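Missing here is one protein chain; the remaining ones are kept as they sit in the complex.
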Amino acid sequence: MSTNTPPPVPLTLEGAAVLHQLFRIDWSSWNAVEPAKKDSILEEAKHVLFTLEGDNSGLFSILGHKGDLMMVHFRAGFPALEEIERTIGRLALNQYLVQTTSYVSVVELGLYESTQKIYATLLERGVTPHTPEWTSGIEELLATQRKAMTPRLFPEIPSRRYICFYPMDRLRGEQKNWYMEPLPVRAKLMHEHGLIGRRYADVVKQIISGSIGFDDWEWGVTLFADDPLVFKKLIYEMRFDEVSAVYAKFGQFYFGLRHPVTDLEKLF
Amino acid sequence: MSTNTPPPVPLTLEGAAVLHQLFRIDWSSWNAVEPAKKDSILEEAKHVLFTLEGDNSGLFSILGHKGDLMMVHFRAGFPALEEIERTIGRLALNQYLVQTTSYVSVVELGLYESTQKIYATLLERGVTPHTPEWTSGIEELLATQRKAMTPRLFPEIPSRRYICFYPMDRLRGEQKNWYMEPLPVRAKLMHEHGLIGRRYADVVKQIISGSIGFDDWEWGVTLFADDPLVFKKLIYEMRFDEVSAVYAKFGQFYFGLRHPVTDLEKLF
Amino acid sequence: MSTNTPPPVPLTLEGAAVLHQLFRIDWSSWNAVEPAKKDSILEEAKHVLFTLEGDNSGLFSILGHKGDLMMVHFRAGFPALEEIERTIGRLALNQYLVQTTSYVSVVELGLYESTQKIYATLLERGVTPHTPEWTSGIEELLATQRKAMTPRLFPEIPSRRYICFYPMDRLRGEQKNWYMEPLPVRAKLMHEHGLIGRRYADVVKQIISGSIGFDDWEWGVTLFADDPLVFKKLIYEMRFDEVSAVYAKFGQFYFGLRHPVTDLEKLF
Amino acid sequence: MSTNTPPPVPLTLEGAAVLHQLFRIDWSSWNAVEPAKKDSILEEAKHVLFTLEGDNSGLFSILGHKGDLMMVHFRAGFPALEEIERTIGRLALNQYLVQTTSYVSVVELGLYESTQKIYATLLERGVTPHTPEWTSGIEELLATQRKAMTPRLFPEIPSRRYICFYPMDRLRGEQKNWYMEPLPVRAKLMHEHGLIGRRYADVVKQIISGSIGFDDWEWGVTLFADDPLVFKKLIYEMRFDEVSAVYAKFGQFYFGLRHPVTDLEKLF
Partner (left out) sequence: MSTNTPPPVPLTLEGAAVLHQLFRIDWSSWNAVEPAKKDSILEEAKHVLFTLEGDNSGLFSILGHKGDLMMVHFRAGFPALEEIERTIGRLALNQYLVQTTSYVSVVELGLYESTQKIYATLLERGVTPHTPEWTSGIEELLATQRKAMTPRLFPEIPSRRYICFYPMDRLRGEQKNWYMEPLPVRAKLMHEHGLIGRRYADVVKQIISGSIGFDDWEWGVTLFADDPLVFKKLIYEMRFDEVSAVYAKFGQFYFGLRHPVTDLEKLF
């Protein structure tokens, strides 16, 4: 590889640390609790979860057996997520919950288009990839974008009625391998993919988070909408798009409804 | 992609929100319950499930270890399904049930044939895909169909003796990829597929529900028949059809018998 | 597809409904039961299982952790299997058993050779596939065969010392796809496959059951022999046969010994 | 297939029936037992396992969460293994063990080289494959080998400090398919494979057991060595050998240390 070949890696910006937690209610043991004890257990939980909600956590009721409740937490860093896990673990309510799964990631903005421009600019300036000058040139340009994109890097949980979450990978097959495609090809495919998303921008709020090194899939996708059918329409339309049709591998899907923590008892 | 290329996505109509719930009876703990308590537990359950049954839910006894009972619920929207989950969770009977799996979807009518006509009509009118005019043109044509197809979009659970349920995906392989096939090819394959189904129309009632964004597979198929062997014959014959032979991936199969809720105690 | 092309589906005959049930003994709780209670629990179970045995059920002791006991039931139809599940569920012994898996199917005779003859006969008569005349012509010919084959469609459980059970599918790969092979090719491969089976006919009794629509695999294979090594030899030899080498996908294997229900206590 | 084509199946000799049993210690309940009761539970277990050890069973302590203890039993036939399962099931110690997995197989010697010679000899004599004369000719030649190889067919458990066990299959891929390769090709690959094994003969004792028809993989490999690093070196070197590189699929690996049953309490 010539030292003047730009690297194949697209630049990314990272923001909030994110934790998705799925819980099943252990109805057998919950149903056996006396009403007064139920009340005090729920009061404690509401008190604690209300504080979390104020710090950018959301409570959702999930449909189907994969979980009854989902908590999604956005925080400045991982230590805050670690503390949240302990806080929820210590709740009396936790005796009646079974954690079925979770997802650890950070909000990520993929900069496929900027990447090509930044690499071209630096190469035109005669900067050699991976030299300190290259690295600082990139960091300088990223810093500007990071600042401009702060609201998207540290988003508030959108206040829509429905949520859809799923993790995904890019295919590394024996014949079709995303990671072996040249950067311009990937950038073009991602651009076309983005056009579909843009048509749904009014009705679906999408947060992409990266989880390479943090969890078992490469990315998590969290969608928020008031009309649940738009999840189906958006994902189905995207599935015909080459970048998804050929290169996307999907994990499990979690679908549910937002509930304010103050309504916690309605879910029990 | 030229702006006059019609999109590759077939149009669909969505109807009732559907929840399949599978439960295993915990015989060890149930057998230990005193007869009088059993009676009162079953009475409460029958009372509650009878109401659900009246609202278009069905009770089935499933063969094999994957579950002993299946409840299938058709409702106007997802909030009603959420409420059903809580209602069943709170039953005293629930202490003796283990939920083994579930499926969340919406009744879907795929309009492969109409799609091609609608797209052609709009293109002939000079309407550019994805413009507001295109979108409203499609919505107008869909509205007519949606009205005409209301009984199929919001079906009553057919009163047949046997049920067969399974989820499925369309293959996205490295060489054979449903989502990369042109719309006319897919439409032709779906048409041939439909011809087989039509030959079985008298003896099998089929409900297709879409679950992209709602659950882990793309579609659920629920079949109802009085003669269980027709499930085997229909699915076997379809498996030789190109659209299934090459492009279908199947999940687990759940097979059982319908029971009126009033017969609940016979299942315990 | 020309209307005079015979369909690709081989004809089959269906017989007894079959249920394989695997149970693990919960030794921890069983060992804690007092001897007198053990006796009464086993007496009840023996009484009930003895009746089932008389109705064509068999009791087996399975080797390895996948189960300690297997019950195999052959009955006239599925409602009888449903009743058996409840009968076993209600046994006091059931408190000390964990059902690990099961298999639901119907005895099936695949008529690859007859299919070609029947289709040829009907086409020679000028009968068009899928017309009522075609369907009744086939049914007429099947009726004769069904009568002749009643003993094989509703078999007694062979009284051999060892059992081997496994489910299987035919491959639908991107390059090798059983369901896309022409009927004459499949018929030829199945014929060669049958020749191997015939050489083992004296030492292995084989029952094929179909489970499309009933369970997660397409077929179940249940073998009975007095010498367990013939299972290994037969299956190994068949694995080199093209129809297995290329087109067979196997599930888990369950291997064990027959025990009369009267010896039930020896297994506890 | 001409009747004079020798069959593709390599001849094998079968010996001892083998059972690998993996157990996890339930530390929570074990730690709660009073010391005196612990002693009596271990005394009973030691007494029973000591007898098994004398009959060619070995006790191992497994590293990692897949199990804490492994028992490996070599016996003359399967009924003895069935009896061992019950004997261990009935131990008081069993209340503190969870069986995590197992493996059922028979010691197997693959005779790739002899097979070719035997087939050639018989064909030269003009014997037609699969005739009674062919079968008895083979059985006669096998009988001699079986006698000579008795010590390898019914081996003592080697007294080495470490054990490594894993199951494996031969690949049946769409392009690379072991079972479609001609016998001479397979024989040549197996021969080269054997040369690697021979270089390790002094430091690793290997027992191959066949499990087609008995368990979920085709073979089990059990290795014994005093230096655990030779497992890594041997298996890594073999992995570059075509027969493994292309045609081997491996299951889980179990690795541990031998302990005499008299030291059982050290493991609790």
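Should a chain be cited, it is by its letter among A, B, C and D, assigned in written order, with residues numbered from 1 in that chain.
Simple rule for what comes next: a residue touches a chain if its C-beta (ideal position, glycine included) is under 8 Å from a C-beta of that chain, and two chains touch if they have at least 3 such contacts.
The model shown is predicted, which means the values in this text are computed figures rather than measured ones.
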item: Sole residue of A:H47, A:K117 or A:H130 that reaches the chain not shown, by the stated touch rule; value: A:H130
item: Contact partner of the left-out chain, one of A:V9, A:A76, A:A148 or A:L195; value: A:V9
item: Footprint left on chain D by the chain that the document does not show; value: 25, 27-28, 31-32, 61, 63-66, 68, 162, 164, 173-176, 192, 199, 223, 228-229, 231-232, 234-237, 239-240, 242, 244-246, 248, 252-253, 255-257, 266-268
item: Contact set of chain A toward the excluded chain (per top definition); value: 1, 7-9, 12, 14, 19, 21-22, 77-79, 81-82, 85-86, 89-90, 92, 94-95, 99-104, 106, 130, 172, 174-175, 177, 179-180, 210-216
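Here is the rule we use: only the chains that are shown with their structure count from here on.
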item: Chains touching both chain A and chain C, listed by label; value: B
item: Rotation, 0 to 180 degrees and nearest 5, that superposes chain A on copy chain B via CA atoms; value: 70
item: Inter-chain centre distance, chain B versus chain D - centres from mean C-alpha coordinates, in Å; value: 46
item: Residue numbers of chain D (touch at least two other chains); value: none
item: Category of the chain touch graph - line, ring, star, complete, other; value: line
